[in-house]
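For this view, one protein chain was removed and the others were kept in their places.
We just call them A and B in the order they show up, numbering each chain from 1.
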Amino acid sequence: MDIRQETSAQTQASTTAGLPVAGPRAEQRARSGWASLSRIGRHVAIYGVLIVIAILVLAPLEWVAASSFTTRETVWKHVLPFSWRAFLPDHFTLDGYRQIFEAGYGRTMANTFVLGTVTVVLSLTVGSLAGFTFARFEFRGKRFLWAVTLISFMVPYEATVIPAYTLVNDLGWINSWQALIVPAIANGTVIFLFRQFFAEIPQDLIDAGRVDGATWPRILAGIVLPLTRPVIITSAIIIFLSQWNSFFWPQLVAPDAKYRVVQVAVNILGVEQQTSYWDRLFAATTIAALVPLVLVIPLQRYYVSSIVSSGIKG
Amino acid sequence: MARSERWTPYLFLLPAMVLLLFWRLVPLAAGLRESFYGNALNLTTGREWVGLDNFRYLFDDPTFWKSIRVTFLFNAIVNPLQVALAVLLALVANQKVRGIAFFRTILLLPVAISINIATLAWGIALDTNYGLVNGILEAVGLERQPFLRSADQAMPTMVAIVSWIGVPFWMLFILAGLQSIPGDLIEAARIDGATRVKAFFGITLPLLRRVILFVLVADTVINFTLFAPPYLLTRGGPSQTTNLMMYDAWKRGFVYGDLGSSAAMVTILLGMLCLVLLFQFAFLRPKH
Partner (left out) sequence: MPLNRTLAGKSSRRRFLQGAGATAAAVAATRFHAPAFVRAQEKVTLTWVSDLPSTEDIVKVFSEKYPNIEVQVERVTFREVFQQNQTRLGSGSDTPDIVSVDAPLVASYGSRGWLSPLDQAFTPEQLADIVPALVDSGKYNGSLLAPPIWNSSQLFYYNLDLLEAAGVTPPGPEERWTWDQVHEAAQKVTSGDVFGFQFEQYNRIYQLQPLPQGKGAKVIGDDGLTVEGIINSQEWVDAFQWFSDIHNKTKVAPQGNIDINELFVNQKLAMAIRGPWAIKTFMNANLPFRWRAAPNPYWGGDLPVTVPTDSWHVGVNVNSKHQAEAIQFVQWITSAEAGTFWYERGDNWPSQVSLLDKITKDPANADWPGKAYAIAAIESGHGVPRPLTVGYQEYEDILSTAFEDIRNGSDVKESLDNAARQIEREMQKYR
């Protein structure tokens, strides 16, 4: 039940966040004036560090976003020589966005959304079946097949790109949707997450179903799956993000503009064209970065807890 | 019913196993096999078995050795650095102060953004001519820096860019590890008079050992096979100082059309990675 624990630990952390320092130690130390001074000092130090880190994280993102709302002539106006106004659009305009959408960025985004969604559905189906089997069945060759799964998800993806490309080419799948979807369906992390989850479901629940004479697919669909909301959300985020964020594979197997996905489009604007169309590049980058953020931030509870539990247990 | 059920697990596993086999293991095996062939792209001669020629060819190549050195140096810096910073960041993010939840959300931003985008954005920010960072440096009275265009600075710059994503990501794992340590343990030590630092090294760090090992191993796998930053920003330069092995392998395969030595390079890379991981396990595994 690790997933639940992590989640509750998180909620707890955020609910107690309002109190300065919790626990008996704090009360003990608060008795002496020196201690409270050092407590203030500690808070100043902590907030100092937090602010510096937050700036390091936010500044480049904010700069990119701000630059996307200005004209290409004014993008660099406050950068060299630098003034803080570099972090605000100089002349507010949506021109960069208008241009990329006229050049087909909408289609590119739609491509990526559809691609991500289809992969999520297929991957969850395949992954939940496999995870359930590994968690709930005893069968000959189980350890071997589990080892195969582990190895295949530990092999770095980059190392297999070139031969996988050759395979796509041999199948005649260059410039096709299946080249983008099929290799991404079986995802070791997802199988792993589902296995962890199913292993923690009380056996009684399943036994009850078996006694009622339900078949395995019915048990899976009727009893187990409804409980799996957290693991489904996490897996869906992981897969959707991996499709949204992938650029090397799509550029390799589906270079035709018809199949263009977001990262490839950004890459083309940023690297290939040595472009002076900074407004377009920044606009495309902002959208490409914003979508994952919109997805992850509201669902961070699920994302963080499950991704971490796979690490802690693995 | 019992008989048909004997096949149920295999049936359920079939799609996943077939796909893993086809798209992960077969390419892996095909890559290893390709290391022993030459002339893969030549339709006149056809692919031919060349034994260890591709490996000999590489061992004889100063570029290859430089690439190995660069890859090891990069990893020797980036992995310990990211783990150490991730631990420090987790300690900060674990402080129970007002607004910490908001701060943790901020730390999630680099995690969700692709390495492609992060690399590009930092590439522009660090640009010699237009860069934001150079603008700020000048504003505070410092000299402009060449960053990715200098043989001395390119590698450290790349370490910094990669860590911008890596440190907050691995922090998530270590933070979870921290939160799973019972608070009483540290309380007890503190009441016994241990300083914060002592309590950290005496209690917290040993208990984090398992998760740190996981993070180190996973981070090593990622950074040994790192590709995007040299591909997008430096093309291995200047003077081959960022010519990481994965990028060099790509270049040999896709630019020079030499699939054999490209595959041999990946084979060597994977072999080295296995050795490094074994080494990490042997020295860092919790004793019990």
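As a working rule, a contact is a pair of C-beta atoms (placed from the backbone, for glycine too) under 8 Å apart; a residue touches a chain by one contact, two chains touch by 3 or more.
Because the structure is a prediction, the values reported are computed rather than measured.
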item	value
Residue among B:9, B:31, B:110 or B:236 that touches the chain left out of view	B:236
Selected from A:71, A:93 or A:175 as touching the chain missing from the view	A:175
Residues in chain B touching the chain absent from view	40-44, 57, 61-63, 127-129, 146, 149-151, 235-240, 251, 254-259
Positions on chain A where the hidden chain makes contact	73, 80, 165-166, 169-170, 172, 174-175, 251-252, 255-257, 268, 272-276
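To be clear about the criterion, only the chains that are shown with their structure count from here on.
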item	value
Averaged-CA centre spacing for the pair chain B and chain A, given as whole angstrom	17
Residues on chain B engaged by chain A in the complex (per definition of touch)	5-6, 8-10, 12-13, 15-17, 19-28, 30-31, 34, 89, 92, 95-101, 103, 105-117, 120-125, 130-132, 134-136, 138-139, 164, 168, 172-173, 175-177, 179-180, 183, 187, 190-191, 210-211, 214-215, 218, 221-222, 224-228, 231-232, 246, 249-250, 253-254, 259, 262-263, 266, 269-270, 273
Interfacial residue positions of chain A with respect to chain B in the complex	5-6, 9-10, 13-14, 16-25, 43, 46-47, 49-50, 53-54, 56-58, 60-61, 63-64, 76, 79-83, 86, 125-127, 129-130, 132-134, 137, 139, 142, 145, 148-149, 151-164, 166-167, 182-183, 185-186, 188, 191, 216, 241, 244-248, 263, 266-267, 270-271, 285, 288-289, 292-293, 295-297, 300, 303-305, 307-309, 311-312, 314
